[in-house]
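Note that this complex is displayed minus one protein chain, with the remaining chains in position.
Read from first to last, the chains carry the letters A, B and C; within each, the first residue is number 1.
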Amino acid sequence: MSAAIDLTDRSAFQHWYREKLRFSDTDLIGHVNNVAFAALIEGGRINFTRSGPFADLPRDVLVVMRRIELDYRAELHWPADIDIGSRLLRIGGSSVTIGNGVFHNDRCAATSVTVLVMIDRQTRKPVQIPEAMRRTMAGYIAPGPE
Amino acid sequence: MSAAIDLTDRSAFQHWYREKLRFSDTDLIGHVNNVAFAALIEGGRINFTRSGPFADLPRDVLVVMRRIELDYRAELHWPADIDIGSRLLRIGGSSVTIGNGVFHNDRCAATSVTVLVMIDRQTRKPVQIPEAMRRTMAGYIAPGPE
Amino acid sequence: MSAAIDLTDRSAFQHWYREKLRFSDTDLIGHVNNVAFAALIEGGRINFTRSGPFADLPRDVLVVMRRIELDYRAELHWPADIDIGSRLLRIGGSSVTIGNGVFHNDRCAATSVTVLVMIDRQTRKPVQIPEAMRRTMAGYIAPGPE
Partner (left out) sequence: MSAAIDLTDRSAFQHWYREKLRFSDTDLIGHVNNVAFAALIEGGRINFTRSGPFADLPRDVLVVMRRIELDYRAELHWPADIDIGSRLLRIGGSSVTIGNGVFHNDRCAATSVTVLVMIDRQTRKPVQIPEAMRRTMAGYIAPGPE
């Protein structure tokens, strides 16, 4: 299903997070440094997951980052307000995949696909996603709400 | 005059800039790292100077940072929207002093006093502030507008 | 060929770059924030490309980042000296693929595959990698030196 979703299109997203670029995000090339893109995406992603899909996260479960694929599509220049779109792409056994788009107005500057894994706070080993959480998240992946 | 201004009081400022804290601004102590305060202040300060006092900056003049005094007054915790207040404190021969306040709602988390110096783009030596610029800036330091 | 290379193994790399973790690289979880990994990898990668493969880069050609795939494999904790290994994985028509490994002693904390594209400084369009540069780079991809 995620193959059919075009993350460069604003209409792919219902959840949005807006951040200002910082002067210190720029580098000597004169544009926003690639590392700052990762910080922008992290902000949008955490705001999204906290606001809904991970609302039922048990206290003994931690969410850790496993992998990110980040495609740079256009330069960003300071100053600008940046919109980060987030959506749930896939729910696995113990992992969740999030899609993000980074936009300056209607121009897509980057897209990313992030894999998060649920681990036990004590053993630090992956755990199955609890059923209540899985049901909550399913509402975010259905064609309707997302 | 600057001695009489209380930068911990929101009413000291007319120019405001709002930024979101980033997750990556936090450190292992659990609060916002002191380095991130400097980035927040820089954002507010540049937005202020570009929007008015430095509007008449000649192309052969650069503004560089000479000194900052930064007082940490309270911890900041992610997530939060932060307001950075800026005001002009003093106009010297080749330097300008800016006062900043960092606020979360009505709580002042930090204040700072920054000295900027005008230098010639070629010689990199300090230059006298041009008269047109001095007149523009004077409007920002008078009791009226500020 | 890159499929056969295990980037989690230090012996996959001949070029190394050592960086200290910074206190401000940590986040409220208590470990090094995922964004800091991108900064560490960037440091190792640029040190590698400048020191050899891109030595013949013409002045009218710029190298820009097109994509990164970053796998997080273990947490990093401050303070520590981190070794970033770099190697050339593939030379395309106008792109180059670099493999990186992030190590704390013998433990691999992350691996990444980055695609860089050569563009014309004026047109900002991709250009074919110049022959001299291609020959230089080929020496880095051969089994011998790498």
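One rule holds for everything that comes next: contacts are C-beta pairs under 8 Å (C-beta built on N, C-alpha and C of every residue); 3 or more make two chains touch, one makes a residue touch a chain.
Because the structure is a prediction, the values reported are computed rather than measured.
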Inquiry  = If I consider the whole complex, including the chain that's not displayed, which of A:Thr8, A:Ser24, A:Ser94 or A:Thr136 touches that chain?
reply    = A:Ser24
Request  = Have a look at B:Glu69, B:Asp106 or B:Glu131 and name the one touching the chain we're not showing.
outcome  = B:Glu69
Inquiry  = If the hidden chain were put back, which residues of subunit B would touch it?
reply    = 34-35, 38-39, 42, 64-72
Query = If the missing chain were put back, which residues of subunit A would it touch?
reply = 23-24, 26-28, 30-31, 33, 35-36, 78
Key: Interface with the undisplayed chain - residues on subunit C   = 18-20, 22-24, 39, 42-43, 46-47, 79
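Methods note: only the chains that are shown with their structure count from here on.
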Ask   = Most C-beta contact pairs, which chains?
value = A-C
Ask   = How many Å are there between the centre of subunit B and the centre of subunit C, using C-alpha atoms for each centre?
value = 37
Message = Nearest whole angstrom, what separates the Cα centre of subunit A from the Cα centre of subunit B?
response = 32
Key: Centre distance in Å when subunit A and subunit C are each reduced to the mean of their C-alpha atoms   = 24
Inquiry  = Which positions in subunit B are in touch with at least two other chains?
reply    = 23-24
